[in-house]
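Here the complex is missing a single protein chain, while all its other protein chains stay put.
Moving on, here comes subunit A:
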């Protein structure tokens, strides 16, 4: 029996929720609006909220002057590459732990979790020096590698919790029917695992796209993804707010859309299944 919601209560909570929701979203909205202003209007006081001269010239300038798409491509390659490799390593591992658990499975899972706890600054020095001597500084492959390892524990954990939920009976039945492990994997497990795989991939893409410790420390220009590119706007060589806003809007737009799709899985992935 659902509680009867009085009209007054609905109106009050709706107004409240929309007000605070809008407040939290406002900085992003403001950035998006600013990206369509001219530089002069961008820092005019009093600011104009809607009635300014709308222009898309900032988007064009950002691309012309700073090669935005080069950095966007780096972001795509680094986030995409690290996610794919992490999945390739994690799928067999999670499959193995979910379906052939041993006495040590729990310890291994917790140990993997604990590797995620290691603060990146703790190993910044050796990683930097190793990268320097192997010529991996400012290289895409170096960033792919480090982001892949950094997110691997989360990927394994998420996949493990999803695989765990696949009913074992179905697998037993397939085995009884004489399915080999390969067939079992392709025809039984994969179709049931796809939703879990998709959300794991999505969450990992978001994390890798926004990662801003290793990318800032290990890349400068060639391999610089959008995080590093945007950081270059922090040098106070002039107030380019409209351009900063345009570049920022383009940098977050794709991930905002992906993120909105994956918000339910986010809770599960980031809490290691402790909150569902």
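Operating definition for what follows: a contact is a pair of C-beta atoms (placed from the backbone, for glycine too) under 8 Å apart; a residue touches a chain by one contact, two chains touch by 3 or more; residues count from 1.
Here is the rule we use: contacts and distances are computed from a predicted model.
Per the UniProt record, the absent chain's protein name among "Aminomethyltransferase", "Sugar ABC transporter permease", "Response regulator" or "Phosphate-specific transport system accessory protein PhoU" is "Sugar ABC transporter permease". Among A:78, A:143, A:156 or A:223, only A:156 touches the chain left out of the display.
For the options A:46, A:135, A:167 or A:191, the residue in contact with the chain missing from this view is A:46.
The chain not displayed touches subunit A at residues 1-3, 5, 9-10, 13-14, 16-18, 20-22, 24-25, 27-28, 30-31, 34, 43-47, 89-90, 92-93, 95-97, 99-100, 102, 106, 108-110, 112-130, 149, 152-153, 156, 172, 175, 181, 206, 209-210, 212-213, 216-217, 226-228, 230-231, 233-234, 239, 241, 244-245, 248, 251-252, 255-256, 258-260, 263, 266-267, 270-276.
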